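Only one protein chain is missing; all other protein chains are in place.
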Amino acid sequence: MSALSVTMPQADVRWNPPARGPVGMYGLIAAESAIFTIFVVAYLFYMGKSVAGPQPRDVLHVPVFLTICLLSSSITIHAAVRSLRTGSVRRFALWWLLTIVLGAIFLAGTAQEWHHLIYDEGLTIQTNLFGTTYYSLVGLHAFHVTVGLLALAIVSLFTILGHIRQEHAERAEVLSMYWHFVDTVWVVVFIVVYMVGR
Amino acid sequence: MSTESIASPIPDVEPRPLVDQLHQWVTTVDHKRLGILYIVYALVFLVIGGLEATIMRIQLMRPHNDFVSPEVFNRMFTMHGTTMIFFVAMPLVFGFGNYLIPLMIGARDMAFPRLNAFSFWMTAFGGLLLYFSFLGGDGLYGAGNAPDVGWFAYAPLTSQTFSRGHSTDFWILSLLVSGFGSVGTAINIIATILCMRCPGMTLGRMPLLAWLNLTMAGLVILAVSPLTAAQVMLLIDRYLGAHFFDTQAGGSAVIWMHFFWIFGHPEVYVLVIPAFAFASEIIPVFSRKPIFGYPVMVAATLCIGFIGMSVWAHHMFTVGMGAGANTFFVLSTMAIAVPTGIKIFNWLATMWGGQIHFKTPMLFCTGFLFQFLIAGLTGVMLSVAPFNWQLSGSYFVVAHFHYVIVGAILFTTFGAFYYWFPKMSGRMYSEALGKLHFWLFIIGFHLTFDFMHIPGILGMPRRIYTYEPGRGWDLWNLIVTIGVFFQAAGVLVFAGNLVWSYLRGEFAGSDPWDAWTLEWSTTSPPPSYNFAVIPKVKSRRPLWDLKHPEDPDWHYE
Partner (left out) sequence: MTEKSGDNSRCGMLSALLIACGLAVTVFAEPAPPSWSPTSIFAPVSTPAQSILDLSVFVLTVTGAIFVVVFSLLAYAVVKFRKRGADSGEPAQVYGSTQVELAWTVIPILIVVILFLATARVIASIQNAVHPGNAMEVTVIGHQFWWEYRYPALKVVTANELHIPVGEPIILTLLSADTDHSFWVPRLGGKTDLIPNHPNSMWMDPRETGLYLGQCAQYCGTQHAKMLLRVIVQTREEFDRWIQEQSRPTEVGDNVSEGQKIFERTACVNCHAVAGTAAKGRYGPDLTHLMSRTTIASGAAPNTLENLRRWMQDPSVIKPGSKMPAMGLSNPELNALTAYLGTLR
């Protein structure tokens, strides 16, 4: 039997499947959420169980400023994508750069906090269960921020080189979804580590 | 079914030089080629895993045997389990999924072809990394020998204290790497199925294989990630001095078990759901009827996926959870038997009133039905926690899960091989050799895995390199070992059939089975672009509609 031609005269339903970029990114976000959930569960499970060493309420300071920076970066990246949708590449570039700056401030602040914890408070990943779960959870998040910043920086580079145009707004939006995810994870980490855990 | 002789669809051109061909294979992003790469990779590791099993079975043939040392035996069961799950079963699942999904939904390729290739190579590299461990040990740079901590690597056996050297690190890293590949493929499958279906193919009209692979992909995303997290934690414990599973510092060995089984249980659904998909495509075609109860089959699959995330601690009934926790997991595990049983009834009802052609694919699927029934019932026995307190950690459990993985999954996968081999290669396999494979294999399967239940009931634990005489285990172990050789013979016949048929089989044509889904509408093998024109469909069986314009499915759906 030779290959059949399967074309029907017309499809009987309106055909509008979703775009694959956002669906793929949602898939990635789901997988990453599952990973973070396990680290959060470990943090909660081991809360209060450290046998010795510094305890959260003794050494943790609530990072209000850093949180404001990171959460604002969600607003700035949203503004950037909106700008690109309407075609203003220059405004897009500026909002995008501001996002990177805010994210970088967050990372620098985290590094500062860790320096203080390690050298002044003597809390390392080896010290006790609190140290183990704190550094791994916050560190995993910081790692995701770093990867996000790298991706954002590459886009900034392409913008400077003139390769970004209005038609890339969808892709910028997909990348911004990742950034929003990273910020949402920070909200969860913040609540678990700096509010519930202290 | 058509039996006219077919002209070769493959154009008569000068073959390209070998280097070019290999380069094409290594750099391909075509879902069909990646699918075949996954499948061939899996077959190679199937043989290797089978050899590991054979070594174990020879050692256990009689009590106090000394075929291999305890150290080697412990590596064998660790590597056998890890290989079969991660480098045979999962690549088979992803390989067939990759090959078939775009064809069955009328797409030209997967949603993200380059991610597809990346995922395959990650998985492939993971397997090679795991096997590199054998080269380590006292010789090569002292890098460590093959892991010997069991495929679920319970803490604290995996800590630096109890697992010196790097053998455990090979286990962790190889699975971490291949895990990224698995998640990548899962994301790809979901995006492909949701975004790339051809016009008219609503979710309610896509083949069951697509629904089942969609569910499987969702489970991979939710289940493999916890394993990744747990393995990162174990690495941090081993190398940065962390205390996740360090019982001396207040850490918990039980929490490793929770994290592992939150992965480990959905993982078995990841493996069995595509097996259901094969059965759901093959049984209707060879019974000449549509699948009975398509909507309920979809609903049951989604139920299995959902409930499957809540049963994990039935692997932990003996660790000392309280009565409340044990009771909950009994309930969730028994609950999942309902949608699973429903599927068996639906397959049965599909065959009922049909005209069953017992070609090789259908033989394997029929064996699957009988065997999956038994496997499911021993699963119900194991879900009864007090009964589990006797049976867990024994050969009864080993028999149960091999009944599922070999008796159900491998059987339907063999069925899938025979069913889609004509599509993938353009040639028909030898039906006589196919039947010989079936009979050799099913005899060996039952010799090994039916009788394996008995030593479990008589008190034989698993993962022991030898056992005491006088416990009533000897005869059964011998019979179990004998079955291995029948299975090996079957697999050899299978490999021979594949090779011989690929080179010399009759040309198959595009639709040798008179089937109804879109992959049979294109040539065998399909061109790289799959379809000359993207199809538009109006029902679940577009080819039935074309072949039976007087009685199309869309009158009834």
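A and B are the chain letters, set down in written order, and residue numbers restart from 1 in every chain.
Heads up, the rule we're going with is that a residue touches a chain if its C-beta (ideal position, glycine included) is under 8 Å from a C-beta of that chain, and two chains touch if they have at least 3 such contacts.
It should be emphasised that the depicted structure is a prediction, and the values quoted were computed from it without experimental measurement.
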{"item": "Displayed partners of the chain not shown (whole complex)", "value": "B"}
{"item": "Hidden partner chain, touching residue among B:Met61, B:Leu173, B:Ala253 or B:Leu302", "value": "B:Ala253"}
{"item": "Touch with the omitted chain, as defined above, among B:Leu18, B:Ala323 or B:Leu503", "value": "B:Ala323"}
{"item": "Which of B:Phe118, B:Phe134, B:Tyr154 or B:Phe507 contacts the chain that the document leaves out", "value": "B:Tyr154"}
{"item": "Sites on subunit B contacted by the missing partner chain, in the whole complex", "value": "69-71, 74, 148-150, 154, 156-157, 161-162, 247-248, 250-254, 287-290, 292-296, 318-320, 322-323, 326-327, 330-331, 334-335, 337-338, 341-342, 344-346, 348-349, 351-359, 363, 366-367, 369-370, 373-374, 377, 380-381, 384-394, 435, 439, 442-443, 446, 450-451, 454, 457-468, 470-473, 548, 551, 553, 556-557"}
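Just so it is clear, only the chains that are shown with their structure count from here on.
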{"item": "Complex contacts: residues of subunit A adjacent to subunit B", "value": "1-8, 10-13, 15, 17-20, 23-24, 27-28, 30-35, 37-39, 42, 45-46, 49-51, 125-126, 128-129, 131-133, 136, 140"}
{"item": "Complex contacts: residues of subunit B adjacent to subunit A", "value": "2, 4, 106, 111-112, 115, 183, 186-188, 190-192, 194-197, 199-200, 202, 221-226, 228-230, 232-233, 236, 240-244, 249-252, 255, 259, 262, 509-511, 518, 521-523, 531, 533, 535-538, 542-543, 546, 554"}
